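With one protein chain withheld, the remaining protein chains of the complex are depicted in position.
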Amino acid sequence: MSQLSTFIGKRLLWLTSIVVVVTFITFWLLNLLPGDPCTLSSGSGATEENLARCRDNLKLGSNLFVRYFDWLTDCLTGDFGESYRNGIEVSTILAQKLPATSWLILYTMVLTLLISIPLGTIAAYRRNSWVDSTISTTSFGMLSIPAFVLGSIMVLVFSVQFKWFPLGGYVGPTENLIEHWKSLFLPALTLALGSAPIYVQLLRADMVENLEENFTAAVRAKGLPTRKLIFRHLLRPSSFTLVTLAGINAAQLINATVVVEFIFNVAGVGSFLIDSVFAQDYLVVQTITALIATAFVVLNALVDAIYLVLDPRVRTRKLT
Amino acid sequence: MPKPNFKSKLLWRYSVGLFLALALVAAACGGGDDSSSPADTTGGSQATSGTDASTPGGSSNGESSNGTSATDASSPNPDNQTPPDQPETPVETPKSNPVYGGTLTMGLEAETGQGWNPATTQCAPSCHVIMRTVFDSLFYEDADGNFQPYILESATSNDDFTEWTFTLRPNISFHDGTPANSAALKRHITEITKGFLTGQVLTVIADPDNDMEIIDDLSLLIRLSTPVASFPPLFSGQLGYFAAPSQYDSDDSAQRPIGTGPFKCEESCWKVDEEFVATRNPSYWKQDSEGRQLPYLDRIIFRPIPDSDTRQAALSSGDINVIHDNSPLDAPDYAEEFNVLVEEQRFRQTGYVLINHDRSPFDDVRARRALALCTDQELYHLLRGGGNTLVANGPFSPNTPGWLADTGYPSFDPDAGSALWEEVGYSEQISISTSNDPFNRTSTELLAEMWNDCGIDIGITQVDQGQLITNAVGGNFQLVLWRNHTGISLEIERIWWHSDNARAGFSVNAARIRNPVIDQAFEDVRQTTDPDELRQIAERVNLEFAQQVHNIWLFWSLWQIIYDDSVQNMGVLHIPDHGPALPAYEGRINLTEVWRE
Partner (left out) sequence: MKPHNPNRIRPTLLVGLILAGIWLAVIIVFAVFAPIMGFLPDPGRFSLNVNQGPSWGAWFGTDEIGRDLFARVVWGSRLSLLIALISTAFGTIVGGFLGLLAGYFKGWIDDFISGTVNIMLSLPALIFALLLVTILEQNLRNVTIAVSLLSTPAVARIVRAQTLRIASRGYVEVAQSIGATRLRIIFREILPNILPVVLSLCFIAFGIVIVAEGSLSFIGKSVPSPSITWGSLLASGRGKLEDAPHLTIYPALIIFLTLLSVNYAGNVLLNRASRN
């Protein structure tokens, strides 16, 4: 057991250092952006005195490391700072924007799995048949349409033409559950149709390989029913790839939400982040990026943990 | 209810076609070859930022869809030269008695990231719309473009315009119950003089503490360091939004506006990038002409929807009731599907190419003239405005004092332009800057192509919107697509054109125009209120601009307010003891008297 606790201890140390490095990189990158927030915020009204005062306030003069350290300690004590544009607390903004984006990502993951697992399995099981090629072709079709095109088509067809789904903005689940789903269904579907093809392709490749391995043939020879074969000998080993992919995909979905939030008028973190990048609202971008990074690092740790559960061989290796 | 949208059916067919095409891998079909494919297109909205007016030619939002021109299917009509026949002021008299209650939802083209403190924000049209619900302005433009006191009862000056007395209407309170009195007004103007940009407009109040004197509870005397005959116009826009001292005292001054307006901002009414909820102010000081209490609506929800396609789609789907837009390309389309309040011919913003006079070769008037000679304004107007507005020959649109049918601005003559460019003998590449906005990018590409035809070697520099403004005020550009200047009052244009504001570093006069004739005109403007004299001064400015080719004029922009059938009284505002206000001006709109069926 002590072996296990050292392992966990090491992991935690590792996680912390990654979070520190990632937040620092973000901090440093934002610092390199051309222009500075003071000139941008004052726009055409900038005067030298005003600028000097503003730069002073933001401590733009002091050392990068000092500023990073200040910011990190503030964050750790729960003070995320405020937007320099309008003085709103970053924590307030996050409280407003995070739910929409989190739900959107969650629904996207669910829809993606719902679409890709059956399709990937069928494609692999009936590989090289017309079913397989139809699935591949369609999924490539989806892959080659960017989210902003697919989203625009969906808006015009389902919101403007049929008026099935509103464009009136995000509705919280506690306000009205049905409206909540309606407000996020199209964006989630757009994102899911964008990521499902990747899942389908990888799942298929993985499963085909498993199918062609000897042990599957042996299992089949034993006369196992098809369904059992699929679940026990295809899905389970492939869940390995699926978990890895889901881990990566979760963080990258944030990117796609940016585009989709714009098109579907969902006020979430993604579009706000881009807005802040363009306005060079340092603190907001830093805090949000740091938060996403931290969330992802934790998620990765979970994925690693799931590896241990899924494949005992990795467990023994990792622990020794 | 919006009428059936036949274009969506077209789209539906196309999108089915698209999916089929993709599924079948059939390269044919796909539907593009429908020859009835409509003419036209895209509109771009050009957002504004910078106080009140100055802006890069365009904005954060992309192009827009929509745009079937009902009449000509293939190309914009080149004969469309005469001013389009627009209804003067499509203000309808309400069909029936106004209905109280209800919520109006309006889609705006941008969020106002800096918030709602009149002294610190930068008001673009989308900001003005919200500000006008929460605040009352000291002055509003009347239907003739004159500035009438609104929350002020009167504004009078001494004979040489150096002392102004502003008197407020009695018995008005701010939303928090504090009195809107002369002390509050003094505080407001003091804050304004300290503001980043607003302070540069109000340099005539040298020492706010001592130059403003409270005469009585409602009257404030303002002493100016120099005569300013057109003082009221300065208080019609951002500077005029009368905010409570309690707002200025608050830490949340940018987040929670406290005014005297028809609607108020309740606790956390603003969710940045999401919505601004304006709630009815039951004790508003105004009644309508029948003596009924204003406003009628219970609530107005403003949603920033920067993507103009999404904004239009939300209106079409019935999720919002009103949008504003400034893409002339979309005009015919809107007119077909919705109710549209089109701004009047006059006082329109001017679209142009801003030239940095401090950078070679454009310190030379010949280089500027060559550029003008090489610009096919007519074609630009057809391709980027769909022929739905007017080719500009100066900063004053028709019916605006100062407008001239012929200003002497160089008309398109590529041969002469090319020859003149040769004469200037500048061999390096010229750079024109653009923001990332697709509409502006295409416009810039079009201009670059025209100039290339003339033998001018031109490259495009693409930067973010915020950076574009920074570069412009910092003088870090040669040419950039811009939009500004309504000509409604020369006093307002002073900060953009006077040589006092042209500096090497940060300069509000971004073109760095230093022209003694123009400077003199601004001095003359400060001495008179006589309309004829003012018109003559404006004409002088106009001619001088054309003569010196200080800007490359393109077309006068067109703002439209588009709304569904449930919305009544759009744009109607009565100025007490006077008459109707200008219904729509630079995308600014008053929602005070709006009601819904």
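Structure notes:
As written, the chain order gives the labels A and B, with residue 1 at the start of each chain.
Throughout what follows, a contact is a pair of C-beta atoms (placed from the backbone, for glycine too) under 8 Å apart; a residue touches a chain by one contact, two chains touch by 3 or more.
Bear in mind the structure is a predicted one, so any value in this text is a computation, not a measurement.
In the complete complex, the residue from B:Arg169, B:Arg368 or B:Arg441 that touches the missing chain is B:Arg441.
Residue A:Asn255 is the one among A:Thr92, A:Thr134 or A:Asn255 that touches the chain missing from this view. Mapped onto chain A, the footprint of the missing chain covers residues 14, 17-18, 21-22, 25-26, 29-30, 32-34, 128, 136-137, 140-141, 143-149, 152-153, 156, 197-198, 201-202, 205-206, 209, 240-241, 244-245, 248, 251-252, 254-256, 258-259, 273-274, 277, 289, 292-294, 296-297, 300, 307, 311, 313-314, 317.
As for the chain not pictured, it touches chain B at residues 7-8, 10-11, 14-15, 17-18, 21-22, 25, 27, 30-42, 62-68, 74-76, 78, 308-309, 379, 382-384, 434-438, 441-442, 444-446, 448-449, 460-464.
The working rule: only the chains that are shown with their structure count from here on.
Separation between the centroids of chain A and chain B, computed from CA atoms only, is 38 Å. For chain A in complex with chain B, the residues that touch the partner chain are 34-35, 39-48, 50-51, 83, 85-88, 93, 96-97, 137-138, 141, 145, 152-153, 155-157, 159-161, 163, 166-170, 262-265, 267, 271-272, 275, 278-281. Partner chain A is touched in their complex by these residues of chain B: 5, 8-9, 11-12, 15, 18, 22-23, 25, 49-51, 54, 60, 105, 111, 113-115, 122, 195-200, 251-255, 271-275, 303, 305-307, 309-310, 313-314, 316-320, 464-467, 469-470, 472-474, 505-506, 508, 510.
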